[in-house]
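Heads up, one of the protein chains got dropped from this complex, but the rest are sitting where they should.
Letters are used for the chains, namely A and B, taken in the order the chains are written, and counting of residues starts over at 1 for each.
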Amino acid sequence: MNADSPANSIVLESVRKEFQGGVVAVRDISLEVDHGEFIVLVGPSGCGKTTTLRMVAGLEEVTGGEVRINGRDVTRLPPRKRDIAMVFQNYALYAHMNVRGNIGFGLKMAGVPKNEIRDRVEAAARMLGIVSLLDRKPRQLSGGERQRVAMGRAIVREPAAFLMDEPLSNLDAKLRVEMREEIVNLQRRLGTPTLYVTHDQVEAMTMGDRVAILCLGELQQLGPPEEVYENPANLFVATFIGSPAMNVLTARLESEDGHCVVSLGNQRLPVPPSVLGRRPRLADYGGRELILGVRPEDFRPANHGPGGDEGVVSVTISRAESLGSELIVYFTLDGVGEPREGEPAPGPEAIAAIRDQVSIVTAGKLTARLGRNALPREGGRADLAVDLEHLYFFDPKTGAAIVR
Amino acid sequence: MPSVALKEPQAGQSGARWPARSGLWGATAAREEARLGRWLVLPVAAVTVALVIYPLVLGFETSLYAAGSTLSARGNFVGAGNYAEVIKDPATISAALHTLEYVGICLVLQLAGGLVTAVALRRAFRGRGLMFGVLIMPWALPSVVSGVLWRRFFAPDNGLLNSLLLHLHLIHNAQVWMATGWAIPWIAVVHVWGTLPLITLILLAGLQSIPDEVYSASAVDGATPARQFWHITLPLLRPALVVAAIIGLVDAVTIFDEIYVLNGIALNTSSVVMQVYNLIFVQADFPHGIAFAFLIAAFSALLAVVALIAARLRRTA
Partner (left out) sequence: MKPSPAARALRTIVIVVIAAWSLGPVAIGVLTSISSQNDVQAVPARWWPHQLNLDAYRAIVGGVHSAGTVAGCVGCNTAADASAFGQSLLSSVEVTAEATLATLLVSVVAGYALSRLRFRGGKVLLWAVVGTLVIPLFTLVVALFRMMVELHLINTQLGLVLVYLSAEAPLAMWLLYNHCRDLPPEPEEAALMDGCTRWQAFRMVVLPQMRSGIAALAAIVMLLTYGQFLIPLLLGSTPSTTPVTVLITEFVGKYTTNYPILAAAGVIAVLPPAIIALLLNRHIRGMLSGATG
């Protein structure tokens, strides 16, 4: 990371948070939010994303590392000196003030003259469509309205950065989708660097310019949504992003007639040279066990015959759920044994979350996402083709993606 | 183009170069918080030290010196002598026995009455708000003044209690209640009248913390209301019962106002605090009075602690 931070940005450098009693919530996180960027911190509960956000806000003391805003070291400063605004998960409105008072409070504290406060409050209200609510009290507002007031309070101060702590979690699904778009549009208009926390990977993928995936206090990967999806850095990222989650199995990399294949029980999938070219380190795993990953969307019904698919597996369908637009199919691989107890799980070098959260199977339930006319009958056997270009490989001990 | 940072998870590596505490760096935000905190607790700390801890120590010191000391002139150091004398004093013993009687009666009446009231007031009904106002009244009124209002009730000749009981043919002659063995129970009743609202509120809070689903589930399982009460309500209410019992107990041990206004400093109804009053005010015997006061305080504190520990132990069992 570049030591010179451009103006208008948030910089975290080796930020660490340790609570009394030795609990380390955040380990050594470094990232930068550049001008205009919308970065999403995402991860399961307890991964440290909210703690990290609060350290940037100044609501949590930083145990180690530095936080810089617009080039200024704010690590020890109280929140009011950091020139940032925050939107809370449960809105945190001032119950005893009306909407106008809520939005204008920060400006009042900054000593802005009354006329200007009035104008800016009304401008913010217009931008958010809540002008009619200005004289109401928070308890008279709906959840969505309160959320807008909370946003109004943040934007009216024109801060150097926005911090958002799961602002949409308390809204119902439909409203959430609406507000998602509004927040992104708003941020694009204002160009303010934004750090956004959520546990919902859909929000992360649809809203972020870049996504930072956290697990147990450590940054797993930071990159644009496509990158994180296409090239997950480790098993955790691979199974966290994408729904239904990526299928992961232990497999063995073997050489057959000079070609590289990955064997699952007594089934085989050829590994195309292009894949080998992208992942040169695979060569080190010849003859060894590794973890294979295939996303549900990378299966399709096999097309036999000339010019047909090369990577085909025989499966037994146990259940198929029709969503109308697509079919989610649960199946097992034929010829691959029952899950054995204590199967090679990632070794101690892999982070604990991977051990806990990803269940490695040699056989057992896999998922495929097929088009709505794909026909597998429940209980029936079928052949599914695998998109071989999208095979993923992970080290069985560390869970890291095998790339180079 | 924003760059991609791929981080390989490496368990065990952490930013160990930084100290876990930020004290070295002149924590501005933390300092501000700490400074405000210290200022805001200063008044209560000062009050506690100057007006509670200091008098406590001073009083304890006085209790270690011979009786007959005036406020300024001290007699000889007798150490625990005053305490021993107080314990052996027949007036103390009878006061203690009376207090036991008060406490026993009060506890039973309070818990039983409080439970019944709490159950009755648990679910909403029309006028419940008003009912709460009525309920709280005896607690809100000064116990001395309530005692004055109760006086006519216990009056010897044409007191209301006498009239009522005579009318119902439960007694044959008017009684001088405060001179009989009924004096202590009646005074206890007056005391309970004043403290029942508090006990009721504590039990009510306990009741309301029991989720309704527990009752629904048990009803599905075929439990009758009586069994529900015995097997669900009472066990789940135990923490609140313990709190109520402790508060009621400490409160009953220190009973004074009602006794004073209904029967003065008469010996047959004397309680331990009454005896303290007697020693300090009537006999001006400060060392013994204070010693006794300390004994009472220590005893009720001990009781409360024991009860708490017992409750906690049984809960984890």
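Following the convention adopted for this analysis, a residue touches a chain if its C-beta (ideal position, glycine included) is under 8 Å from a C-beta of that chain, and two chains touch if they have at least 3 such contacts.
It should be emphasised that the depicted structure is a prediction, and the values quoted were computed from it without experimental measurement.
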Touch list for the missing chain, restricted to displayed chains, reads A, B
Of B:140, B:179, B:234 or B:306, the residue touching the omitted chain is B:140
Cross-chain touch to the chain not pictured, restricted to B:80, B:93 or B:120, is B:120
In the whole complex, of A:90, A:206, A:231 or A:316, the residue touching the missing chain would be A:90
It is residues of chain A that touch the chain not shown, namely 57-59, 78-80, 84-86, 88, 90-96, 105-106, 109-110, 153, 157
Residue list for chain B contacting the dropped chain reads 30, 32-38, 40-41, 43-45, 47-48, 50-56, 58-59, 62, 71, 116-117, 120-121, 123, 125, 129, 131-146, 148-153, 155, 157-160, 162-163, 166-167, 193, 197-198, 201-202, 204-206, 212, 215-216, 219, 225, 239-240, 243, 250, 254, 256-257, 260-261, 273, 276-277, 280-281, 286, 289-290, 293-294, 296-297, 300-301, 304
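Quick note on the criterion: only the chains that are shown with their structure count from here on.
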Averaging C-alpha coordinates per chain, one finds the centres of chain A and chain B separated by a number of Å equal to 54
Within their complex, chain B touches chain A through residues 2, 4-11, 13-15, 17-22, 25-30, 32
Residue positions on chain A within touch of chain B in the complex are 1, 14-16, 18, 24, 27-28, 31, 34, 37, 58, 61-65, 75-79, 209-210, 215, 218-224, 227, 231, 233-234, 236, 348-352, 354, 398-400
